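As you look at this complex, bear in mind that one protein chain is not there, while each of the others sits in place.
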Amino acid sequence: MSPDTPHLDPIFGRLTLDAIPFQEPILLGTFAVVVLLGIVVVGVVAYFNAWGYLWREWITSVDHKKIGIMYIILAIVMLVRGLADAVMMRLQQAMAFNGADGYLPAHHYDQIFTAHGTIMIFFVATPLIVGVMNFVVPLQIGARDVAFPFLNNIGFWLTTMAAMLVNLSLFVGEFSQAGWVGEPPLSGLADLPGVGVDYYLWALQISGVATIIGGINLLATIMRMRAPGMTFMRMSIFTWSSLCVNALIVLSFPFLTIAVSLLTLDRLIGTHFFTLDAGGNPMAYVNLVWVWGHPEVYILVLPALGLYSEFVATFCSKRLFGYNSMVVALVSICVIGFIVWVHHFFTMGSGASVNAFFGIATACVAIPTGVKVYNWLFTMYRGRIRFEVPMMWTISFMFVFLLGGLTGVLNSIPAADYVLHNGMMVVAHFHNVAIGAITFAMLAAIDYWFPKAFGFRLEPFWGKVAVWSWTIGFFVAWMPIYVAGFVGVTRRTRVFDDPSLQPLYIIAAIGTAIILVGVVAFLIQIYVSIVNRKALRDVTGDPWGGRTLEWSIASPAPDYNFAFTPVVHDVDAWADMKARGYKRPTEGFKAIHMPKNTATGIIASILVFIFAFAVIWYMWWVAAISFLLLLGVLIGHTFIYDRSFHIPEDVVTRTENERTRLLAQQG
Amino acid sequence: MKLHHFYALLPLAAILAGCNAVELNPSGDVAVQERDLILYATELMLIVILPVAFLTTLFAWHYRHDNKSARYEPEWHHSTPLEVVVWGIPIIIIAVMSVTTWKTAHTLDPYAPITRLGPDQPVPPGTKPLVIQVVALDWKWLFIYPEQGIATVNEVAAPINQPIEFRLTADRTQNSLNIPAIAGQVYAMPTMETELHAVVNKVGEYRGKSSRFSGTGFSEMHFWFHGLSTEDFGKWVAQVKTAGGTLDTATYQQLQVQSVSEPVHRYGSVDPQLYKLAVDQCVGKPGNLCLSTIRANDFKKGNGLCRPNVSASN
Partner (left out) sequence: MASTAHTEVKGDNFHVTEEPHHEGHSTVIGFWIFLMQDMLLFCGLFAIFAWLGGHYANGPAPLDDGTGQPLFHLTPVAINTVIMMVSAFTCSMGMVNIRKENVGAALRFFGITALLGLGFLFMQYREAVNMAAVGATIQTSAFLASFFVIIFTHCLHVIAGLVWFVVLAVQINLHGLDDANERRAVCFSMFWNFLDITWVIVFVFVYLMGVLK
C-alpha cells in the first residue's frame, strides 16, 4: 500500500463507485456490447445444455490439442479487442489536426495505445504462438501429449485470467498510461498513482508466469518425447523453431518477472528500485525489461519463420532447401537475440562504441534471417507450387517481410536511430513484422491445421479474400506511416500541429478499414466453413499432401493422436512413409495410456485472478483468503495420485475401424 | 541531394511531394549526414532485396502447379555452391554496413563536439560553441543560455553556422529533445545530464518536440527553433533581455507544476546555479539532499562491489 493513502476502506480498499466510468459513453457502450455477447454465449450454451460437455471436454481438458485450440480462441477474441483499440487510435489521429482535439482526451488515448500494445503482444501474439505450438508440436514429434499435461492446462487458464484482468480494467478503474513496456519514472507511483499500472503489472506477471510454465513444458516435451528415430536433425523446422523459442522463453522471461515484481514492490510497499529519490534508478528497469523484451521479439517471430518453412515445403511438394542452414540460422538468431537489447535505447546517452557494438550485433540478425528467405526461395525453385490459402499467405509474407527486414536494418544503425527513434518509422517497422510475419503466419497456420483440429477444411474463397485484404490493407495502412516516420512524426502523439500530415493519417485510417475487412472475411470464412462442413470434410487426414507426422493420422486427430507410436527414418517422416509404400495398420490395437482431466487448473487460476484484483484495489482480506485458498488447492492437487487412465482397446479399435471404413469409401 | 540518392528515392518522393519532409531535407549538417546514412543503407539493402523480390515473383509464377513444363525435382534440397552464396551475400552486405555503422556511431555521436559546418567546411579554429542548457519539465521545455544569461520556455533560437552544445536534463519524466531539421535526438532524463551537439546551416523556423512519451501533455510539448543570422540572434537575445523577469528557484518551482500547452515565456536574467540544481534534483531543497552530495557520501561509504558513479551527474 502506498504510504500516503489516507482513509482506506477496510472492506473495499480503494475500490469505490467512482471506479466505474459512467461518464465515458464509449466505455459504457462497449460494456453493454460485452454484456450482450456474454448473455448470448451463456444462452447458447444453456440452450444446448452444454455445460457438462464444456466442463468435461474443454475446461478441465489436458489434451494438448484442445488447449491449443482454446489458446487460439482466446487470441482471436483479444485480437478483436486490440483491433478496436487500433481503429480508435487511427480515427483520433486522422481527426486531430488544425487545432482539433479529436474525440479522445489524453487520459483515454494513452490508455488505448498502452492497452493495444500490451494486448497484441501478451494476449494475441503470445497465445497464438503458444496455441499453435501446443497443437502441432506433439503431433509432429509423434507424441500423444506433452510432458506435463496439467501444467499445460493451468498455463492456459492463467493466461486467460490475465487477459480478463486487462479487460476488466476497461470497466472497473482504468488501464496503464505508460506504454506497453511501462517504463518508470512515468509508471511510478509518483506519476501514475491510479490502479492502471497495477492492472498492467499483474496482468503481465500472471501471463509471464504462465508463459514460463508453458516454455518449460514444451522444452521437456521436445527433449524427451520424440518418437523413436526422430533425432534432433530429423525434427521439422517448426519443431526446431519451437525448441529455440521455448529455450528463449525460459532464458528471458525471468527478467520480465523481476522487472515487473520490483516495480510492483515500488508501487505497493514503497521501495526505491526505480524511483528518482533514495538511490533508485529507472534505467535499471529499462535494461531489465529490454533484456527480456528483445528476445521476446524473436520468441514471437521465430515460430512464424518455422511455420513458413512448413508451408513452403508442403505446397511446393518438395523437400525444404538447406535444412541444416535453417537450423543453424534459427539457433544463431536465438543467440544473437540476447546481445542486442541496447538498440532500444541508443538515444539514452550510452557511449559511441557501446552503441556501435549493439548496432552491429543487431544488424547481424539480418544474416541468418536473410539465409532463411533465400532457402524458402530455393525451395520454390523446381517445385510444384499449389496456391492454397496458406501458400498465398507465405508469398504475401515474403514481400512484406523484405520491407520489414530493410527497415529493421535501418533502425539498427545508431546514427540513423537518432533520427528514427521513437518515430512512426519504428512503429511502422514493428507492425510490418508483427502483421506481415507473425499475424500472416498464424492465420495461415489456422487455415493449414484446421482440418486436423475439426475434420474439415476451411472454405478457400473467403480465405483468399482475407489474404488480399490483409496484404493490401497492410500497405495502405503502413506505407503512409513509414512516410510519416521520414517526415519526423513521433509515435504516441495524440494531436498534431503540422496540418500537412493529415492526408497520411487519413490514408492510414482507410488501410486499417481494409485490414478490418480481412478480419471480417476470416470470421465469415470460419462461419461459411462450419455451414458447409459436410462438403469440406477431410476424409484422408492428409488434405495438403503433407510431409510431417500429423498428416499420417485421421482428421480430426483422435484423442490419443497415434494408435501406434510411429518410428521415424527421415526428416519429412510422413513424406518418407508415403514414398516407401507405407500401409496403415488396421488391426492389433491396444489400450492407450492417457492423462486424466483436472479441475485444478481453472480453480487455481480463478483464485489467482481474485488475488490480483484484490491486491490492485488494496482489499487485503480478500487477497489473504484467496492466497491461502490457492495454496490449499495447489497442495491438495499433489494428493491426487490417480492422474491417468487407459483408453480401452475397443474404443481405439472402433475409432480406427471408422477411419478404415472412410478411407475405403474414399477409394 | 546527390543524383543516385534521388533515384533510390523516386517512389518515396512521389508520396512525399505533399508533405513537409524535414528528415529528408534537413537544414543542419548533422541531420544531413544522418539522412545520407539512411539513404546509403537503404541502397545497400536494396542490392539484396530487389533481386529476391524479383526471384520470388518469377519462381512463384514459373513453378506454379499447372505449369507442367517447368522442371520439378522434389528431392533436390542441397547445393553447396548455393549455400555459400546464401550465407555469403548477407555476410558481405552486413560486413560492409558494419564498417559504416561503426564509423558513423563515432562521427555522429551526439556527445562529440561539432568539427564541421558542412561538407569540406571545417569549424574555424577558435570558434566556441553556443551552450544551451535544456530542462524537460512536465510538459514544457526550458532553455537556459548561461553565457547570455537569459532563459526561455518552449522557444529556442541559435545563430547559423555556429556549433551548438545542448546540455540536457529533466525534472521528473523522461523526454527526448528532437529538432528533426538540425540533428537527431537525445533523451533528457532526470538525475542525469546528456549532451547533443548540432549546427544549423540555414535561416528558418524549425519544429522541435519531445520524442519520448512522457504523459498527458506530451503531444503538445512542441516548440519553434529559430535559425537566425548572427546579427539577428544578437537582436533576439537583446529582446529577451528587455522582456525582463528572472528565472530563479521560485520561478522554476512554478514551472515544475504540470501544465499542458504552456505558452512561450522569456526571462531576461537567470540564476546561474539553477541548471546545476535542476540536474542535482534539489531546486529549493537543502544541500544535503542534492544528488551530488548524496553520491559523494555514497562514494565515501562505498563497498568493494560497485562504487556509485559520481561522474554520472557531472
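Chains: A and B, in written order; residue numbering restarts at 1 for each.
Here is the rule we go by: a contact is a pair of C-beta atoms (placed from the backbone, for glycine too) under 8 Å apart; a residue touches a chain by one contact, two chains touch by 3 or more.
All values reported here derive from a predicted model rather than from experimental measurement.
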*asked:* Given that one chain is not shown, what are the shown chains it touches?
replied: A, B
_Just to verify: which one of A:A190, A:L265, A:V354 or A:V651 makes contact with the chain not shown?_
A:L265
*Per the definition of touch given earlier, which of A:F22, A:Y47 or A:Y641 contacts the omitted chain?*
A:Y641
*Quick one: which of A:Y103, A:F461 or A:Y582 touches the chain that's been left out?*
A:Y582
*Which residues does chain A use to touch the chain missing from this display?*
3, 143-145, 147-148, 212, 216-217, 219-221, 223-231, 250-251, 253-255, 257-258, 262, 265, 269-273, 277-281, 284, 288, 291, 564-569, 577, 580, 582, 585, 590, 592-593, 595, 635, 638-639, 641, 643-644
_Hidden partner chain, residues of chain B it touches_ = 288-289, 294, 297-298, 301-308
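Note that in this section only the chains that are shown with their structure count from here on.
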*So how far apart, in whole Å, are chain A and chain B when each is placed at the average of its C-alpha atoms?*
34
*Residues of chain B touching chain A in their complex?*
12, 15-16, 18-24, 31, 33-35, 37-38, 41-42, 45-46, 48-49, 52-53, 55-56, 59-60, 63-65, 70-79, 82-83, 85-87, 89-91, 93-94, 97-98, 100-102, 104-112, 172-174, 176, 178, 180, 183-187, 189-192, 194-195, 207, 209-220, 222, 260, 281, 294, 298
_chain B-touching residues of chain A, taken from the complex the two chains share_ = 106-107, 110, 177, 179, 183, 185-186, 190-191, 276-277, 279, 281-283, 316-323, 325, 345, 347-349, 351-353, 355-356, 359-360, 363-364, 366-367, 369-371, 373-375, 377-387, 395, 398-399, 402-403, 405-406, 409-410, 412-423, 479-480, 483, 486-488, 490-498, 500-501, 503-504
